[in-house]
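My questions will all concern the structure given below.
Missing here is one protein chain; the remaining ones are kept as they sit in the complex.
The block that comes next holds chain A.
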Amino acid sequence: MTGCTDTPVLKERGQHEVFCGLTGIIWLHRKMQDAFFLVVGSRTCAHLLQSAAGVMIFAEPRFGTAILEEGDLAGLKDANEELDREVARLLERRPDIRQLFLVGSCPSEVIKLDLARAAERLSAEHAPNVRVLNYSGSGIETTFTQGEDACLAAMVPGLAATDAETLLLVGALPDVVEDQARDLLAAMGITSVQVLPGRRAAADPTVGPNTRYALLQPFLGDTAAALDARGATRIPAPFPFGEEGTTLWLRAVADAFGVDDATFARATDAPRARARKAVAAVAGTLRDKRVFFLPDSQLELPLARFLTRECGMQAVEVGTPFLHAQIMADELALLAEGPRIAEGQDVEKQLDRVRADRPDLTVCGLGLANPLEREGLTTKWAIELVFTPVHFYEQAGDLASLFARPIRRKALLAAGRGDAPVAVAAE
């Protein structure tokens, strides 16, 4: 079966309505406990981080913005000195920091502030306590989840070399899910498992020609390329969303490590059955409902595959900000023919299509959700899909619930009003 492998991709170029790569900081700064993310940017960057997450996080954030001011734009020499001073002040205030990421932004890219050189200089200055790295999360280079890709890709060249045969899991997952993945692999006898990013700098993985790696997130194309350059080998697989995705992902890893069928079954049968049961409990709400994905996170194709194959939904359109043909090959093959596949964005045209299609559920960014709800459409925020534990067997039911909840809520409110349980008309 080739599924959507040969479906022509609608490539769009127009107004985007998506977070920039800086927003990856929002989950990365919690994942890497001794890291600090210093955006070198404008007041807008600081305001973005605060608005997208900062004001909702009550622990002190391990991120900040070095705001460029008029004086910095006058001459680059000044900007570098200023940056060194701010970094020194920051590290003095936070002596617990071991990794410092200088994160490039739109303005720092446009004025061509050389953060790679700044990182080298600062690394030398603050060694051995602090390692300083840099990457770009700018909106002119990256969207939303690409920020994580840029960050991890920046870490790869500095990873220690090894010839050991190991499995490297790539992608920032909630700690609880990461532990579950390790447990599943351990049950199959795969114990030499490392994770990028490590929770602490000292826990960063080693990499070499005998490293085989499996991506946990579909948006890590640059990181994969960087690992390939270090001689590591990717284990191609669908992504571990839902019972089927998790099984196929684990199967691919198991095959790469020569795990026999009996061992695989012993390790996976029980959690597989649990996952199926949990999804089935929710799928009733989703069955035959039509779903439309606006492009946000690059998770759209794997999620459409999960929702159509395991929850009985119909995909109307699956938009993705960027479609990495190789990494998505297995997903496209699994996704049944039918939906439009769109890459890139022209938000007004996409909204026109949403309005024409009137899907039962629209997966979109935060800026669009309430306006679409007001038009009587039911929405799911894309951002929750990167913040919530959704990978592997034990989360399969939760993942389905994320999509079922808005539909159930609409029905509950309609029932409470005595309406027929259908979409509410726009005012």
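The working rule: a residue touches a chain if its C-beta (ideal position, glycine included) is under 8 Å from a C-beta of that chain, and two chains touch if they have at least 3 such contacts; residues count from 1.
One rule holds for everything that comes next: contacts and distances are computed from a predicted model.
Not shown: a single chain whose UniProt protein name, out of "Electron transfer flavoprotein subunit alpha", "Type-4 uracil-DNA glycosylase", "Thiamine/thiamine pyrophosphate ABC transporter permease ThiP" or "Light-independent protochlorophyllide reductase subunit B", is "Light-independent protochlorophyllide reductase subunit B".
Checked against the hidden chain, the listed residues A:Leu28, A:Ala79 or A:Ile327 yield one contact partner: A:Ala79.
Touching the chain that is not shown, out of A:Ala52, A:Ala172 or A:Ile190: A:Ala52 (per the contact rule at the top).
Interface residues of chain A facing the missing partner chain: 15-23, 38, 40, 42-48, 50-52, 54-56, 58, 60-61, 63-70, 72-73, 79, 82-83, 85-86, 89-90, 106-107, 109-111, 138-141, 143, 348, 365-371, 373-374.
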